[in-house]
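Reviewing the structure listed below.
Below, a portion of the complex is reproduced, with chain positions unchanged.
Order as written gives the chain letters A and B; numbering starts at 1 within each chain.
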Amino acid sequence: MVIIMKPDASQESIAQICSVVELKGLGTHIVKGAETTIIGLIGDKTKIVDYPFEVMEGVEKVTHISESYKLVNKAFHPEPTVIKFDNGIEIGGKKIVVMAGPCAVENQEMITAAANYVKSAGASFLRGGAYKPRTSPYSFQGLEVDGLKLMYNAKKEAGMLMVTEVINERSLEAAYDYLDIIQIGARNMQNFALLREVGRLHKPVLLKRGLSSTIDEWLNAAEYIMAEGNEEVMLCERGIRTYETATRNTLDLSAVPVLKSKTHLPIIVDPSHGTGKNIYVPSMAKAAVAAGADGLIIEVHPTPKKAVSDGDQSLNFDEFGQLMEKLKIVANAVDREI
Amino acid sequence: MVIIMKPDASQESIAQICSVVELKGLGTHIVKGAETTIIGLIGDKTKIVDYPFEVMEGVEKVTHISESYKLVNKAFHPEPTVIKFDNGIEIGGKKIVVMAGPCAVENQEMITAAANYVKSAGASFLRGGAYKPRTSPYSFQGLEVDGLKLMYNAKKEAGMLMVTEVINERSLEAAYDYLDIIQIGARNMQNFALLREVGRLHKPVLLKRGLSSTIDEWLNAAEYIMAEGNEEVMLCERGIRTYETATRNTLDLSAVPVLKSKTHLPIIVDPSHGTGKNIYVPSMAKAAVAAGADGLIIEVHPTPKKAVSDGDQSLNFDEFGQLMEKLKIVANAVDREI
């Protein structure tokens, strides 16, 4: 249940409603917009279902949210969330952001080269993995703290921000001071303890969709983060598992309009993991922009054939540069910018 | 195996190669391009694998096609197929075609109104079902021959061409003189007898992807049609079956670049069946154009809420008109036209 206040509602009337709700044993979550304040009720609504909030002072209307996710829900927060960074970059606004870089950080030279190139081509975030969750325990698991440092040097030199995956509390702690966006990978989308952990922090979170998660489960996973207080969450579609083997995963681009109808959070699309083959990445990147995505995350490697992981799905510099030129045109066609 | 001839190869050298191949017990399929002739070998290649075709007169090179589909294969026919209609419309060229109309033909008034409107908004093909394959035997199964006549009147009045589904030999025979494109529905994608039947005819075929068919199976289904002689086949992505229930099907837009890399046939996308909900259709239509589709097939109904079938996924006239305006801009952004 959500109580929407009148534009001129006073602090007193807001406080009065909250005290009624709390007396009944429920929690509240308050969103203050430029004009309106919305009070969300958290807990067992059956205790309060008949209470006449509509006639209380300052109340505009009361609506019911049937979905189990509340804070994430567009009905609760109709305006799109825009996440703002210190350098002026915004995610969720008119401008579509591009995050680019290698699958894994390998050494200083390659990550710096990648950062400088993708920045020059128009990317604002450097992506790269220092902690790699791998199917086999014997595969390369990332450079860990060393990788974070190399990536940090590269982003500083290129004047970018960085997004990197954390896989548990330990890696979260190690990475926190280096990163600008905390990435939760597909395999950890329902690692609820980790979601709660990042929910208590003060940096934006990029939450990848689980390998076979429904959109409903994904939004509930985002709710775990928001329920702890961190409101800067973005959702990243990266392909789902289906019977089709022509692509590594099946990029579910319909998730973009579906999410736009259900949540106010920004949506990022990963065409690299979504297809698993670099020749398909440009088409799907353009399609994602046309579908309404707020951002793209794309794997770029100086020499994809030599990459320690995921070389098949990485673009080289030239391919990425050409793609960025085309993406700018497609973005304009749907009233956005890159 | 495919033998590519030199630009100046004589009729005699082509004939000589064919006679060698046939002597060995294999068949041939000849594609004459503007400059080059290509000879495809059909049958058991083990009989002929060592034959020195490379040194025969007029031969440019010999390539091996490992996929089970040959005529459909881009390696065999590198130029994109363009299907041409009497009124000058082309499918597979620079211009993206739009097919639009109701799920089912209901009566003269509604189909004529739909035809006139979608034509005015830029569609060149009228879509509509007279034979409806329905899950339950007790659901509306279409107006059959009466529906075909109503649809034919409407397309004539509006100056359009028409595409409609056939479900067996009897409906194929009934519909053949009315339609301009023969539609094979998802449930019949591996109805091999029906595929062979349409393969012997001389009208273009729109082959929808099966509900859970792989791209490989789909291309082999197209091969069934082409192997009988009908070379005018287009492939229609309409969503695949996955675990996700937020959409009716999961529209696999990656199929567009995958198909472009494997076949020369035109690719149509159906965002209506692909999503099952009209509010998601515009985003996915734009995404399909950006991904490189050669055409769209969209359900449009004068009053979607009153539709006898699939009202949830139909656009009304205004929604379709507005979408067409936006699609023209997206098409231009990827060097196409609508």
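Structure notes:
Everything that follows uses one rule, which is that a contact is a pair of C-beta atoms (placed from the backbone, for glycine too) under 8 Å apart; a residue touches a chain by one contact, two chains touch by 3 or more.
Everything numeric here is computed off the predicted structure, so don't read it as measured data.
Shown here are 2 copies of a single protein sequence; counted across the entire complex in this file, the number of copies is 4.
Operating definition for what follows: only the chains that are shown with their structure count from here on.
Inter-chain spacing, taken between the CA centroids of chain A and chain B, is 37 Å.
By the touch criterion stated above, chain A contacts chain B in their complex at residues 212, 214-216, 240, 242-247, 250-258, 260-261, 274-275, 279-280, 282-284, 286-292, 326, 329-330, 332-334.
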